[in-house]
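With one protein chain withheld, the remaining protein chains of the complex are depicted in position.
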Amino acid sequence: MSQTPAVDVTDLTVAYGEKPVLWDVDLEVPPGVLMAIVGPNGAGKTTLIRTILGMVKPAAGQALVYGRPYEQQRRRVAYVPQRGSVDWDFPTSVLDVVLMGRYGRLGWIRRPGAADREAALVALEQVGMSELAGRQISQLSGGQQQRVFLARALVQHADVYFMDEPFQGVDATTERAIVELLRSLRSDGRTVVAVHHDLQTVTEYFDQVTLMNVRRIASGPVDEVFTEENLRRTYGGRAAVFGRNGA
Amino acid sequence: MTSGQIEIQLIAVVVAVACALPGTFLVLRRLSLVSDAISHSILLGIVLGFFVVGSVNSPLLLVGAALVGLATVVFVQLLQRTGLVKEDAAIGLVFPALFSIGVILISRYADGVHLDIDAVLLGELAFAPFDRIEFWGWDWGPTALVVMSVILAINIGAIAIFWKELKLSTFDPALAVALGFTPALVQYALMGLVSLTAVGAFDAVGSILVVALMIAPPAAAYLLTDSLPRLLLLAAAIGAASALAGYWLAYALDASIAGAMASMTGVAFLLAWLFAPGRGLLAAARRRARQKLEFAQTMLAIHLANHEGLPEAEEESRIDHLDRHLRWPPEFAQRIVRLAHRRGLVEADAGRLTLTQAGRELAADALAR
Partner (left out) sequence: MLDLFDDYTLRTVALGSAALGITSGALGTFAVLRRQSLLGDAISHAALPGVAIAFLLTGSKAPLVLVAGAALAGFLGTLLVMGIVRTTRVKYDSALGIVLSVFFGFGLVLLTFIQRRPDASQAGLDRFLFGQAAGLLRRDLVTMAILGGIALGVMLLVWKELKLLAFDPDYGTSLGYPMRALDVLLTSLLVVAIVIGLQTVGVVLMAAMVIAPAAAARQWTDRLGLGALLAACFGALAGIVGTVLSTETERLPTGPTIVLCVTAIVLVSLLAAGRRGLIWRELRGRRDRRRLRLAAVLTDLYELERQHPEAHRGHSAAVLSVMSGGAQPSLEELERRGDVRRLGDDAWELTETGREKAET
């Protein structure tokens, strides 16, 4: 009994000039799991996500979401970029940013209406930010910024969520809140693929992990894949493991 | 050529070289538009200096105007430091205001004096030979030539003396601070040079040409070399060549000399952009074409290596499936297979490809990088 994988990547190869960033990457993400993408800096993790989302043109290979190319599945996918990718001095409010998640539904020209605001407020409630709806984003802490981005993705009611380092630079409370959020997404049958920077928490937060360094080293359930051997192959021997496998 | 023409060209070359030197550091330090700002606001400096000194031909005027140029930089930094205005916006707020004040002062109070708005932008190089310096009973030459030569000497001197500091603070400001140099001081000294040069060149060639001469030749040189001394030399040479070419173009067309020189710096940059060995567009296109084929062969090797010995190897190594897995059009796939085969990277057997040892090594090398 095989369901359509939520994400199915085959032979994905991306190069900037002559510099390979992704080599022949294969990846299958079954629906309803929390998958971490892990690897050293420059391993192509962000590029992998961006290529799946159609922002980068691969030299070879393809990426499918629920069996179809991303362009046909936009409604079912939500993207949470790195926090550092925007200028938080931009003159806009928390609610406004979350409303951007509804733009896909609105299409061109139409402005968000009452229903959209409702949905945005609900999403803010889910991340515990409803009192800050009117706050200027320049006045937010790192953790609050991350929650805003998450709310923006939540409001899309997607089936697959791609996140780029969602735990980077957030306080402990926010970190716990995000983990809770991910778990509730999973119990809803949704899938999360997240680039994760913290090796210590991989086994605790995620069900599956993909280790990569330009090419895919290993991918699968955390217990099986997150081994010292694989980590050594990924990081070139510079990682100590504190997972359930121990030695 | 008349002696007047020779002198004009001499002035043009001196101005070009004098501009190229500080301009190189502006380009390297990403401060190019400061030259735009300074060259506009020194109009105000010249006007104020004129009010103070009473004549257009005094060296005090030069100094005063240069100070206004420095003041421009100070204002811009003050604005930036308030945190209320972004860096680039600060520049665009300060110089139009100062320039406007200058224009208004000229209109209202300096009528009938030889301060012409057009000359501000264009300079009037054609008239330069007529304005000469007579000193101790000797004709030293056109004022512009003497002034610019002195400024050129100052620029060369300053760069030579502060070579270490300039180099370090341009490429590694953090290290410069750690070593006890004051990058801020170097910065202001550089701005002072830029100001002084802009003021001196102003009379002859106007503000726009100053910007062109300070930015385009160094940028062109930047595409041609990696060494700082050679960069400076090339910038100076390209600037001088553009100036001369521009002069002759203006002569042929009977058009603005300064405008023609600015245009020729553009041509020089265009040539470098297209034809620079290694970095030019043409070289890059050729390299890409070559790399595409090599890269594709490496991709083929890696693709085969990745799936070797695995259950799907049967499927993945079929030649006619390459276009699906690697997204290659069939003819391209055939070509790559042929090239790879000739290089001894793969063996073809009944529509299926197998890697040779050489191919396996190539794949391993590529991934090890």
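Letters A and B mark the chains as written, and numbering starts fresh at 1 in each.
Here, a contact is a pair of C-beta atoms (placed from the backbone, for glycine too) under 8 Å apart; a residue touches a chain by one contact, two chains touch by 3 or more.
Just so we're clear, the structure is a prediction, and the values are computed from it rather than from any experiment.
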Touched by the hidden chain, restricted to displayed chains: A, B
Contact with the hidden chain (one of B:M261, B:A296, B:L322 or B:V337): B:M261
Sole residue of B:V53, B:V103 or B:L293 that reaches the chain not shown, by the stated touch rule: B:V103
Touching the absent chain when the full complex is considered, from A:P81, A:G143 or A:P166: A:P81
Residue among B:F269, B:F295 or B:W328 touching the omitted chain: B:F269
Sites on chain A contacted by the missing partner chain, in the whole complex: 50, 53-55, 71, 74, 77-79, 81, 85-87, 90-93, 97, 100, 103-104, 106, 108-109, 111-112, 136, 138, 152
Interface residues of chain B (partner: the chain not displayed): 27, 30-33, 35-36, 40, 82, 84-89, 91-93, 96-97, 99-101, 103-104, 107-108, 111, 117-118, 121-122, 208-209, 211-212, 214-216, 219, 222-223, 249-250, 253-256, 258-263, 265-266, 269, 273, 279, 281, 284
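We adopt the following convention: only the chains that are shown with their structure count from here on.
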Cα-centroid distance, chain A relative to chain B, in whole angstrom: 40
Touch list for chain A against partner chain B, complex: 10-11, 13, 15, 17-18, 20, 23-24, 26, 58-62, 214-215
Residues on chain B engaged by chain A in the complex (per definition of touch): 288, 291, 295, 299, 302-303, 306, 325-328, 366-367, 369
